[in-house]
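For this view, one protein chain was removed and the others were kept in their places.
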Amino acid sequence: MVTSEEIRAEFTKIGNRLVAEHLIGGNFGNMSIQQDEGFFITRTGSFLDDPGEPVYVPISGEVPPSASSEWRVHRTVYQNTRHRTVVHAHPPYAVAASLILDEVIPLDSEGKMFCPIIPIAHGEPGTQELADDIAECLALAPLCIAQGHGTFAAGKTLEEGYLFTSLGEHACRVLSLTQSFQR
Amino acid sequence: MVTSEEIRAEFTKIGNRLVAEHLIGGNFGNMSIQQDEGFFITRTGSFLDDPGEPVYVPISGEVPPSASSEWRVHRTVYQNTRHRTVVHAHPPYAVAASLILDEVIPLDSEGKMFCPIIPIAHGEPGTQELADDIAECLALAPLCIAQGHGTFAAGKTLEEGYLFTSLGEHACRVLSLTQSFQR
Amino acid sequence: MVTSEEIRAEFTKIGNRLVAEHLIGGNFGNMSIQQDEGFFITRTGSFLDDPGEPVYVPISGEVPPSASSEWRVHRTVYQNTRHRTVVHAHPPYAVAASLILDEVIPLDSEGKMFCPIIPIAHGEPGTQELADDIAECLALAPLCIAQGHGTFAAGKTLEEGYLFTSLGEHACRVLSLTQSFQR
Partner (left out) sequence: MVTSEEIRAEFTKIGNRLVAEHLIGGNFGNMSIQQDEGFFITRTGSFLDDPGEPVYVPISGEVPPSASSEWRVHRTVYQNTRHRTVVHAHPPYAVAASLILDEVIPLDSEGKMFCPIIPIAHGEPGTQELADDIAECLALAPLCIAQGHGTFAAGKTLEEGYLFTSLGEHACRVLSLTQSFQR
């Protein structure tokens, strides 16, 4: 049994890494951990390195107004996949790649090994359409990019969600930088 | 009633974030909070992550020499808009964009939602002409870029000013990086 | 005689620098120090800025499962060269350069002085083939890049391994950025 206190500590630890690696800026991004018949999610408008009290969202039914406004994606992922955590960030190279490419095919060896195809999900932020597409992507891959919006990574632990986020941005950055060595 | 002590703490908190996100370097940038018939502003030459004592500037009349040299922009914004705070930073992608584009049209979903057009203000730094143009821009948008100089973001709270600064730089960075994925 | 405690402190100190300089993200990267008939290496899956207990690997024979999965490269380097430490990181410019160039020829003066040719090693991560190629490169140079994977730097001290890593990424970054000044 995990307490809300322990989840807050875990959110803070992972949030600090996401901020320090510039994977999120400002108060953008959110994360959640599945628990019982629902999940704990970061508060709406919170800074991930100082996330405050986690908010519990049941797997169906009413959602507390203090929950991150992207609760719909998290819930849909838990309803349709076996993932236990979701991490959403706004890494700039991944967002830029998602606006131009149909899918990201990493060239670096970690990307090739852990996420050989990073799919792009479509739909307006906040809509069920986007949530459905993300859940569909995450049923097959640990990471996808909502077009023009940001990454959604899933896993067994928050750490795993963070690692896939970091790995995805690294893959997109390497892809982008290769351009500058082509003479 | 907010004390100078509380404002200094708030300046420090937001300054730390601006520095850590590389939205300002050195002692460049400044910020202010409206209060009574005037506003508190950071000191001239201060580092925003270690801003020292805030300086009170009345809405009209004489300005203390310790006030940030960009007090004119802040005062003009408060005289002509309903904003309560102003944050000025020098984010590199936004500055570069302002030298080439007539206005910034974000492609990322946060940019499209919160600042679909980021106007470019013109005029020499320190002049009333620039201050007027910025105030005019900020009457209609939460964020503008003084050409070749930096961002000015306004809002109800300092946090809001910071968030628009972060969001604007993210939008410009994404715009810039898309280029490298065009093959 | 160096204790495991002292090695952990040294790992943490160097790990903090590698993370702060964005030479590694997530839990990628690893490092080792030669000792007696073997070497201490970071744990598999550990974060280099919080590496936990070092794992001792003998120069031949069985390897504890808690050792970094890249122990094979480290062991092969110690078997075939006179280096005392190995640092492996994933710096983005170096990884991108290794995918396009046959070898990196630095243009900056530190690069030209300390690593005038940075060779690219080939082979699948985790294979003896890659380990052999890296050891061959590091017999002649303090730094090489495993293609699409990351840097391997070696030296007399961990600090030296870190410095060559930093220097190699700087050289690749300068090489990449010169492109943007060609008008």
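Order of writing sets the chain letters: A, B and C. Residues in each chain are counted from 1.
Quick note on the criterion: a residue touches a chain if its C-beta (ideal position, glycine included) is under 8 Å from a C-beta of that chain, and two chains touch if they have at least 3 such contacts.
Since this is a predicted model, take the numbers as computed values, not measurements.
Within the full complex, the chain left out of the display is in contact with B, C. Of the options C:R75, C:H90, C:H149 or C:H170, the residue whose C-beta touches the omitted chain is C:H170.
Only one of B:R17, B:H74 or B:H90 touches the chain withheld from this view, namely B:H90. The set of subunit C residues touching the chain not shown comprises 17, 20-21, 107-110, 112-113, 159, 162-163, 166-167, 169-170, 173-174, 176-178, 180-182.
Where subunit B meets the chain that is not shown, the touching residues are 19, 22, 25-28, 90, 92-93, 95-97, 99-101, 124-125, 146, 148-149, 175-177, 179-180.
Keep this in mind: only the chains that are shown with their structure count from here on.
When you average the Cα atoms of each chain and compare centres, the chain farthest from subunit C turns out to be B.
Here the C-alpha atoms of subunit A line up with those of subunit C after a rotation of 90°, rounded in steps of 5. Counting the residue numbers used at the interface between subunit A and subunit B, under half appear in both copies, so the two copies meet with largely different residues. Here the spacing of subunit B and subunit C, counted between their Cα centres, is 41 Å. Subunit A and subunit B have Cα centroids separated by 29 Å. Along subunit C, no residue makes contact with two or more other chains.
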